[in-house]
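The complex appears here minus one protein chain, its other protein chains still in place.
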Amino acid sequence: MQIDYEFIRRALPDIARYIPVTLKLVVVSFLISFPIGALFAWINYKKVKGLSQVVKAYMSLIRGTPVVLQIYVIYNVTPYILASIFEKMGSEINVYRLDTTWYAYLALSLSSTVTIAEALRAGLETVNKGQFEAGLSVGLSAKQALWHIVFPQALTTAMPVIGNVTVELTKATSLAFIMAVTEITGRAKIIGGSVLRYFEAYICVFILYILIIAVLEQLLKLLERKISVYRTGKHNYMSVKAI
Amino acid sequence: MLSVKDVYKSFGDNQVLKGVSFDVGEGDVVAVLGASGSGKTTLLRCLEFFEHADKGSMELDGLTVDLTTHSGKLTKQIRQKTAFVFQNYNLFNNKTALENVMLGLTVARKINKAKAKETAVAALTKVGLKDRLDYYPCELSGGQQQRVGIARALAVNPKIIYFDEPTSALDPELVGEVLDTIKQLAREGTTMVVVTHEMSFARDVATKVIYMDDGVILEQGKPDKIFTRPDNERTRKFLARYLQDFDYNI
Partner (left out) sequence: MQKITIEKIIYYYKGSLPALGTTFAYVIISMIIGTLIGSLIYRLKNSKYRIFRLIASLYVTVVRCTPSLVMLFLVFYGLPVLAGGEVGAWMEELPTLVFVCITFSIFIGASSSEVIRAALSAVPKGQAEAGLSVGMSNAQSFVHILLPQMLRNAMPNIGNTVILLIKEGALAYTIGLRDVMGQAYYLSGREMNAYAVSMYIALTLIYWPLTIILERLFAYIEHALTPWERKNRHKNNDDDSMRKRVVYAD
């Protein structure tokens, strides 16, 4: 068998049409996992009684099981649970008609929630206690001191890991086809399968992922620089070549 | 014993050694003095082939070597005749005091374990650490670590030991124990080259003092001569500053 370059040439634009689906999976899953991750981080940082044990158990479970398994459970079990809940509430909503993409968002955000929670907690712990006290000393309330002083610093420390989470999340979207979501990998599987040109189809996906992630990493770099400006300084005289 | 000729070394544009030559006789204790950045440490590191000199040669114990050589065989041959005591001790972190001292014997020189252990214990006893044989470096104080470093150097029975500012990294109260150990070696006739800032040590123990300034040897000779009537104005100024501090310390 030879590589069919013509197939690649035709398939690439076809598969590329599904990039928005992939991106939407990344963005929505991230938007779900960030606030929940932040909440978990706070619970663990404050060691909230009862809750922190629950969060820890959840994190251990997610870290301890393969993502595919999590996907299967979410995809095959949640509809039943939702259906029985809706039934009890007497609701008319038919969960089996629900767009499967929602299960994908949920399933993909499980792991990133855990990593974000871990990173933010570690970030919180590195913020010097004096920073909070200094906030109080100039008359900020505890909430204000946290919001304006502590959180931004914790976020900066956590930023590299959060950037990583985004990259990992992007790669994980390749599993969404298991949940009948047609994103780029799913599309490649379909058109590759139709003429038994799997290899060529996956080469297209391979190229697209590299492009997507390369762009993503550049964006993350910009964001990181912007967020950590207080560390590196705007007026970086250190970068002036020493004589 | 050791004869060093015309060593040049630069890092990028920065010329650190500009033609350094000196001789060390058997049983000599040579103290190398000089301000920070005068090239003392680099000189020592070139002699041990941690840095490759741009030019220069040395003759040690009948073996003449070009200091620019990259030959693994030659450098190993020279290193088998020498030992080095580091400023920050550089004990092998993953080995106990005893293993630190034994490794040069068992691995580098293929001496059998029992014999090596005997030698190592003797060396550690000499530096007063007989009761710390199975301690890891992190369990020892700085002074103790440096004494293990000295024992490690002694054990391989070198022709010459190089000391690179052996007390600079130590807390002031620990300097004495290490200097005492080096003094004891001097009394026993060990040949040593000691880069140091300890003026009293240089004055009382060294048989020869070398004063370096900006990559060259400005002056060398007997300690009485250098410390009392140095020929060079810059040597005088340097010593005046240090000896003043030294006097205050008393």
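When the chains are written out, they are named A and B in that same order, and each has its own residue count from 1.
In the analysis below, contacts are C-beta pairs under 8 Å (C-beta built on N, C-alpha and C of every residue); 3 or more make two chains touch, one makes a residue touch a chain.
Predicted, not measured: the structure shown is a model, and the values here were computed from it.
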item: From B:Ser21, B:Asn88, B:Ser168 or B:Thr207, residue that would touch the chain that is not displayed; value: B:Asn88
item: From B:Ser3, B:Ser21, B:Thr68 or B:Ser141, residue that would touch the chain that is not displayed; value: B:Ser141
item: Selected residue (touches chain absent from view) among A:Ser60, A:Ser91, A:Thr126 or A:Gln218; value: A:Ser60
item: Those residues of subunit B which, in the complete complex, touch the missing chain; value: 48-50, 72, 75-76, 79-80, 82-84, 86, 88, 90-96, 103-104, 107-109, 125, 128-130, 135-141, 143-144, 152-153, 156, 173-174, 176-177, 180, 184
item: Contact footprint on subunit A, counting only the chain that is left out; value: 1-3, 60-61, 63-69, 72-73, 76-77, 80-81, 84, 167, 171-175, 185, 198-199, 202-203, 205-206, 209-210, 213-214
